[in-house]
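Heads up, the thing below is written out as structure tokens.
All protein chains but one are shown at their positions in the complex.
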Amino acid sequence: MEHSSTTARATDSGSERSGSPTPTTMKTCTTIALAVALAAPSFAGETLAIRVGRAETVSHGVVEHAVILVEDGKIAIVGEDLPVERGIPVLDRPEWTVVPGFVNCYSRLGCDSEGGDDNSPDVKAIDELWPKSPAYKEVVEHGVTTLSLYPAGNGISGQSVTIRPLGATAEEMVLKDGQYVKMVVRSDSPSKRRITDAFKKVAEYDEKVVKAREKFDKDKKGGSKKDEKADDKKSDEKKAFDPAAQEAKSDDKKDEKKDDGFVPPQPDEKLRPWLEMRVGAKRGLVAMSQASDWLHFQDALGKNELAYDLRLVLQRESDLYHVFEKKTNELDVDGIGDKKLRCVVEPTLTVAAGTLRTRNLPHELHRSGAKVVFIPRNDSLGDHQQWRSNVGEVVSAGLPADVALRAMTLEAAEVAGVADLVGSIEKGKHANLVFLTGAPFEASTKIAAVMLDGEFVHGEVYQ
Amino acid sequence: MDAATTTNDRHAGARMRAATAVACLVSLVACRSSATGGGGRASSGPLELGPGDSGQAIHCAKVLTLDAGDTIHAPATILVKNGKLAWIGPRRAAPAGYEECSADGLWASPGMVELHSHIHSGGFGDTNDMVLPVNGELRAMTALRPGNPLVRRAVAGGVTTLYGIPGSGTSMSGFGVIYKSKVEGGFEDVVLHEVGGLKVAQSYNPERNAGDLGRTRAGLAWILEDAADRAKALRAADAVDLANEDLAKVMERELPVLIHCAGSDGFAAAARMWQVKYGTRCVLSHGCFDAHATAPWIVATGAPINAGPRTVDYMTTRDGAITGTAAKYLAAGAKDLSLNTDSPVLPQEELFLQGAMSARYGADDYQMLRGCTIAPARVFGLDHRLGSLEAGKDADIVLSTGSPLDPRSRVERVYIDGALQYDRARDGQWF
Partner (left out) sequence: MKSFLRVPALLAVVAPAFVMFAAPARAQDPAPAEPKKEDGKKDDAKVEDKWVAVVGGDIHAGTGEVLKGATILGKNGKIHAIGYDLDIPKDAKVHDVSGLRVYPGLVAISSQGLLGNAMAEFDDTIDPFSTRMVLGLAAGITTTGVGGSAVKLKRFSVDGAVVNERAYTVMSWSGRNPRTKSELREKFADAARYIREQREWERKSKEEKDLPEPKKSGIDGGVLSVLRGETQAKFNASDRDDLLGIARLAQEYGFRPIIDGCQEGWTVADELGRAGARVVLTARDRRSKDEQQSAAGGTSIENAAILHKSGCMVAVTPPTEGVDLGGLEGRDIRMLTIEAGFAVRGGLPERAALEAITIVPARMMGISHRVGSLEVGKDFDLLVTDGDLLHYATYVQWAFVDGRMVYDKEKELYYAHIRPRPVAEKKLDAGETAESKPADEPKTEGDKKDGDKKDGEDDEQKKEGDKDDGEKKDGEKKDGEKKEDKPGEKQD
């Protein structure tokens, strides 16, 4: 009840102040207050305080009697039983539970091209993005406020793009481009070779860089006019470089001082993503479906560096559990859980081969130390609608509910590369919220409303 | 006239064949083949050979009699007189006149009895008529080719008596023939019972889209019960109906019926119909897939089980275990469990291997040997003359180099009705 920094109050974007609000803000608040008093609620994009029974923030646990202040499309503050400053419209729904907007980090919703067995890490899903697809409008109704799209194909198919589902143009939708490179690994020579060949080319490139460096140093010692001209030329080329890649290379030991004018040779466009994945500027999303795939993948990787997450396709009689833990399965290499990898899985129960005994692989993954990320069972809109209830089945079979919620939100946002922007209810993040009529995974719970970037886009408060 | 007469007692041996043939022709009137009653054993009589008698003395290392006491003699002597077992016991000198047959180092066991076999035609098809769902008029004996190559090889696998039946393409496919696997001799020489028993298929195979009744279990069950009820009514009305005469005998337990049934539902349905409702002398044959789940109930009804050719189940019970069906039936208390090959689904000469495999998957070895010999004989009412080495029974003797169930043992000699049908040293090794 005290007026302190925990009071929810309107602030200028980005700054935190105590003290009296500015005149402009006062005016806005009064206007809003009047609007509240007179008309049916219509909260569209302005400052709003929302009082709900319960907020499952994912980042900071559960907040009872939560009050969330939404301002300029972001979450300004969230806390328990915060008093709301007079003039800020309040949406009072004590019977609601609010969770972060769901993130589907692995989808081809709205895309329809087919892929082959290509080796095309330079292809980008953003080129396929068609904002007018009706699918995006509908998917927010099911609580999905962030989507990552990937290019189709069975080989190394290309790079993802993370979007908000609403926007008139691609620019309006894109949150992050090229977060991960999707690749499929199977127990066969071609898919292993794609990886070993890539690392071979990486090694060749490294050698090239070393040689270029040596030459550069040698030439520098000479200090002739020729070099100066060459330097100018090189600095022109420099501008054409992708700054991100340049940054990545600067981490490379071989490229010591940026300012001595050395410019490493341009890598091939197909090679560049591997260089980026090597240092974590991009990540791989490696899809596999069998336990043997993991071993073959590790075999192909060898001692090479790669930042990656996994997409584990859970088939009905999946044997992936054999490779969760090294110790219990007597593996020669670390298991998926031992490496604490993020694993994108569908929310489904499987059976032990040859039997009708169910296994809860998402739960086993979690227990082994891996980080579970959920996606809908399939990519249709119907599956997006069923997503929460399917996850509920896995929860009923033993997976802790908080792990399940995180798997649909913050952990997925990590894979999507936007964990700094969405995925949890905390100050500074986008106001992507799903309002539920009960606990997230109860069978009777329904979605009451969905907010995207501070605007209601679905539900009773949406017009 | 389709039903030729057979007499119950037969004498083996070349000299008797002609006499028997004459006797057959003489008694070729509408005298029905008498059913396989489970009567008492013929007395063995004195061991001494009189004029016109023939005898062999087989001295072997061990004899598995498979009698009620599971008696084993080692070393042993078997005395055969006029094609019948006269004496079995520990090694002794033979009375005068007996032909000495040394079987040093060999084991003697009864010839095996196969209750579910389709090789009587020698692999020339002729198994399923498949026009009418109920065909009690059909007789498998019409397709019998005695001593055909498939049967010959069976001898080298120790199988001496077979029940050759029509296939399972129709609900009631006809009556099978009980015959011996003699390598020489004509129809009369090998056949024990021309009309040995009925063959019924309760489910699976008859479920076809032939356009007639019987696509569903309900239809199949109706077909069978309708036929059975009519046959019963015949007897009650004291009417004559050639098509159903033998079926009426089945309803009165004068002839046995072998029912092809598999899957738990078919298995239970067969027991319910033929054992509980109609009280026939039935044998439930196959019992594979998940039928073993009904074992306790089936055993409680008293219906005997003839397991095979599948002896394990993995696909249907879906608990990850490879379940031996015979072991499960035994564990449920099945009495007189017998095994089959459903030849040619499995080669007839590998009947013993069914025993070995069943033992591998948990059944008691010895019970499985009984399951190839005395048990099938008993459930088909043939045990007064077949299935064990006891005085008075047919001299169907298999001499092998070791346990009859072990694939490594080979059959050295086989006697059927006291006559040497197979001698590896003389004939080469057929199997």
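Lettered A and B in written order, each chain numbered from 1.
Just so it is clear, contacts are C-beta pairs under 8 Å (C-beta built on N, C-alpha and C of every residue); 3 or more make two chains touch, one makes a residue touch a chain.
Please read these numbers as outputs of a predicted model, since none were measured by experiment.
Which of B:Gly50, B:Gly125, B:Pro296 or B:Gly320 touches the hidden chain is settled by the complete complex: it is B:Gly320.
Among the residues A:Asn119, A:Gln290 or A:Gln386, only A:Gln290 touches the chain that is left out of the figure. When the whole complex is considered, the residue among B:Pro133, B:Gly263, B:Pro404 or B:Gly418 that touches the unshown chain is B:Pro404. In the complete assembly, the contact with the undisplayed chain comes from A:Lys192, out of A:Lys192, A:Arg377, A:Arg406 or A:His458.
By the touch definition given at the top, chain A reaches the unshown chain through residues 187-189, 192, 290-292, 295-296, 299, 319, 321-323, 328-332, 352-355, 357-360, 397-398.
The chain not displayed touches chain B at residues 61-62, 64, 69-74, 90, 105, 149, 153, 288-289, 309-315, 319-324, 327, 345-347, 350, 353, 356-357, 359-362, 365-366, 369, 401-410, 429-431.
The criterion applied here is as follows: only the chains that are shown with their structure count from here on.
Only residues 352-357 of chain A touch chain B when the two sit together in their complex. In the complex of the two chains, the chain B residues touching chain A come out as 314, 318-320.
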